[in-house]
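My structure is below; once you've seen it, I'll send some questions.
Omission of a single protein chain aside, the complex is shown with its protein chains in their original locations.
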Amino acid sequence: MGRITFPIGPQHPALKEPESFKITAEGERVVDADVRLGYNHRSIEAACQHRNYVRGQYLCERICGICSHIHCNTFARAVEELLDLEVPMRAKYIRTIVAELERIHSHLLWLGVAGHEVGFDTLFMYVWRDREIVQDLLELISGNRVNYGMATIGGAKMDLTPEIVSKCMEGCKLLLERTEYYKGVATTEGTFLKRVEGVGMLSQQQARELGAVGPTSRASNVPNDIRHDFPYDAYDQIQMEFEPITSDLCDVLGRTIVRVLETEQACRICLDLLPRLPEGDIQVRARPRVPEGETLVRCEAPRGELIYYMRSNGTDKPARVKVRTPSLANWPAALAMLDGAYVADVPITIASIDPCMACTDR
Amino acid sequence: MSEVAEKIMAQVREDYAGEILDATTMRRHELVFTVAPDQIVEFTEFVVQYGWWHLSTITGVDEGEEIAILYHLCGEEPPAATIRTAVPKAAARLQSITSVIPGATMYEREVHDLFGVQFEGHPRLDRLVLPDDWPEGVYPLRIEEIEKRAAKDKEEKEENG
Amino acid sequence: MPRFDLERFGILLQGSPRHADVLLCTGPITRQMRDRVIRIYEQCPEPKFVIAVGTCASSGRPFYGDGNYNVLGGVDKVIPVNMYIPGCPPRPDAITYGVLKLLASVDPKLEKLLHEFEQTIPGIEASVQLADSVEQAS
Partner (left out) sequence: MEPGGELMSLFYILIFPGFAFLVAFGLFADFFDRKLVARLQNRQGPPWYQPLADMIKLLGKEDIITDHADRGIVNLVPLFGLASVAAAFLYVPLWSAEWPFAFTGDLIVILYLLTIPAFVLVLLGWYSPNPFGSLGTGRVITQLFGYEVPFALALLTPAIVAQSWQVTDLLRFQLMDTWFIAVVPVAFFVAVAALVGKLERIPFDTPHAETEIVEGPMTEYTGRKLALLKMMFQTEMVVGSALIAVIFLGGPYFPGLTTALAGTLAGPVVGFVVVLVKTLLMIFLLSLIKALFARLRIEQMVNWCLVWLTIPILLQILIILVLGAV
């Protein structure tokens, strides 16, 4: 068959966002893979230096189309650390609950897209129907399906009234049953298993060396979960048993199982925190001028470890905002998985690290 | 927290053969070790053995005449560590640490794109985020570029009112 | 998305631009994307339509301007746009309504279907703008 180099170009049905891969294949085997990022580079870090903190947070929330709350929350936490501002406990609880609901919505979205990548459209339709449950909850809480703007500098924007809390509890219980069903489907469906088992191998050694983060590294038995190692917001208040979910399968199936179990864990965390929502106000006034200083803030986005480095120079505009999103950390690992794979497996292998191209390019 | 950090910092100081310029903490939970640019690879190797094996990212900050490069590393539990070096803006050269941590390729390419720091020994130092038709030698996150753009924006604002 | 199924109007996602009639563009145009978008637009066979989905696709804000060096603006800076659907993000039923309104503006027989859809969600008419009504604005 000879060597064919073909682009999975910026516009391709497998990639929901523009990224261009140059795949060199011999027959059906991938020999070399290369990725060209930068199609979605909106220079957000440079723009943050021209805007004050409030407008900067509005912009940073729109870095990723799916996990917007985690960016907004981490930006707010970074500024609060610079201001040495103590956020009321109720606001921390609300932020954690919305973060976990967003993790459920992101993981269910990924499970549907993964089904679509291997041609299993029924799973795609079923999962996205059930995702509507958590979308309704998020809309109930914040009025928007994505980009909720729940975390402001100094606390949370909207309060959770008792009947919202009860609706969320119902929703989470329903989601628990559905995740049970998908756990069954993902591990027993014959043709789906044939397409995900032993595909996109990433050994534990490779995962540690290439700096993989999130479910991609946890599926290769590297237990790094920022919620557990560096607890923030209300993650240290969780009473139920809370361990990072790992699996030693090291392939796409392992990542699928880790994400489904994490959805279940997120539901349980919500059910654990919601009834114990402490009383008190949800916001503290923050001064617009931030004193001189620098800080590094970590958090666990649905795709992995998210870093915000912020440096302030006393004015109301940040001197430097550095955002390192989890998808950028997973790209070296993705390319390592690709060589030796089948051409037919390239889309599912790329999708298995749950890449968010908008996050990668910022 | 800080006495744990002090203890670790003291231990790192005397274990490490080379010379650490200064060790402080950033916001109580981050250790910052400042090292000269030419010792960066040895110190990274030492730090990885010591326990901070995961390189979170590499941040570039333009500080007037110097570009500060911060390597943020972390292990299984706090405190995390940051290695800080400063490189003169005129001759921004640095040894690449991809030999120690292969995962650093993309972070170094990004700092090269936005700040113009040359990383020797880097396998493939081409464009990561900037478009192909971006002029050579123009590094958007350097202070002078930012001022230029701020001025251009101001004119644009006056123009269309 | 079973609750928002466009296939009930017979609209399907097509893999290649050759098979497509309507181009849905989301997100602002960056310098790197500029010629790719033009090429995709030329690959679509006539008659073709372009829908800009979301505020950033319609105008490029909030990414455009204020120290931004890589965003050229909305989709209309590069290819002619027929329908703007503002919103960040626009609601799925606003997208469905936008696509339907565009089809109705082309084929009057669909007018009935459009009014039916408008009854289901009160106030949806305000959520989208046809391009010609935008011409006078910009």
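List of remarks:
We just call them A, B and C in the order they show up, numbering each chain from 1.
Keep this in mind: contacts are C-beta pairs under 8 Å (C-beta built on N, C-alpha and C of every residue); 3 or more make two chains touch, one makes a residue touch a chain.
All of these numbers come straight from a predicted model, not from anything done at the bench.
The chain not displayed here makes contact, within the full complex, with A, C. Within the complete assembly, A:F120 is the residue of A:F120, A:Y182 or A:Y308 that touches the hidden chain. For the chain missing from the display, the contacting residue among A:K173, A:K194, A:R276 or A:R289 is A:K194, taking the whole complex into account. Think of the hidden chain as still there; on subunit C it touches residues 2, 5, 7-10, 15-16, 18-19, 21, 45-47.
For subunit A, the residues touching the chain absent from view are 1, 4-7, 12-14, 28, 115-123, 125-126, 129, 189-192, 194-195, 342-347.
Simple rule for what comes next: only the chains that are shown with their structure count from here on.
If you average the Cα atoms of subunit A and of subunit C, the two centres end up 27 Å apart. Each chain gets a centre from the mean of its Cα atoms; for subunit B and subunit C, those two points are 41 Å apart. Of all residues in subunit A, those that touch two or more other chains are 38, 41, 43, 46, 49-50. Annotation for subunit B: residues touching 2 or more other chains are 130-131, 140, 146, 149-150, 153.
Residues 37-38, 41, 43, 45-46, 49-50, 81, 208-212, 223-224, 229-230, 293-296, 298, 305, 307, 309, 311, 319-320, 322, 324, 328-329, 331-333, 361-362 of subunit A touch subunit B in their complex. Across the complex, subunit C is touched by residues 9-11, 13, 18, 38-44, 46-47, 49-51, 55, 58-59, 62, 65, 125-126, 128-129, 132, 144-147, 358 of subunit A.
Across the complex, subunit B is touched by residues 30-32, 65-67, 69-70 of subunit C.
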